[in-house]
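Notes follow the structure.
Only one protein chain is missing from this complex, and each of the others stays in its spot.
For chain A:
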């Protein structure tokens, strides 16, 4: 059998699927666009929250800690990918591979210890007591008349 024929045999259901999917979406959106009602008043554009009026802005502040923890999680989670790929071929790689892998694990653990040490894993940035003391100190600095400090 010629390669070109093989290709058409493999590919036509995919094209049919693509056309069907696009057609379905077009029909659904198009019909509701043509047949659906319009209301452009102010209340009509509000999000429907089970009858309760939405309050406040959607842009609230999140703690940047989420981001940090997520990054650290991804970092150490991805390490498992490397462990698996090493484990499959561990016998073929032999002792050289084992040494290389131990080096990798050592460096990674070192990174973990470092992240722990600098407090990247603590949920609150500093001990609350220390934070209070700092606040008091900065208040004092702001309120003190300048002649006393100089």
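Following the convention adopted for this analysis, a residue touches a chain if its C-beta (ideal position, glycine included) is under 8 Å from a C-beta of that chain, and two chains touch if they have at least 3 such contacts; residues count from 1.
By definition in this document, contacts and distances are computed from a predicted model.
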Hidden subunit of the complex - UniProt protein name among "Lipoprotein", "ATP-binding cassette domain-containing protein", "NADH-quinone oxidoreductase subunit N" or "Ectoine/hydroxyectoine ABC transporter permease subunit EhuD": "NADH-quinone oxidoreductase subunit N"
From A:17, A:82 or A:114, residue that would touch the chain that is not displayed: A:114
Sites on chain A contacted by the missing partner chain, in the whole complex: 107, 110-111, 113-114, 117-118
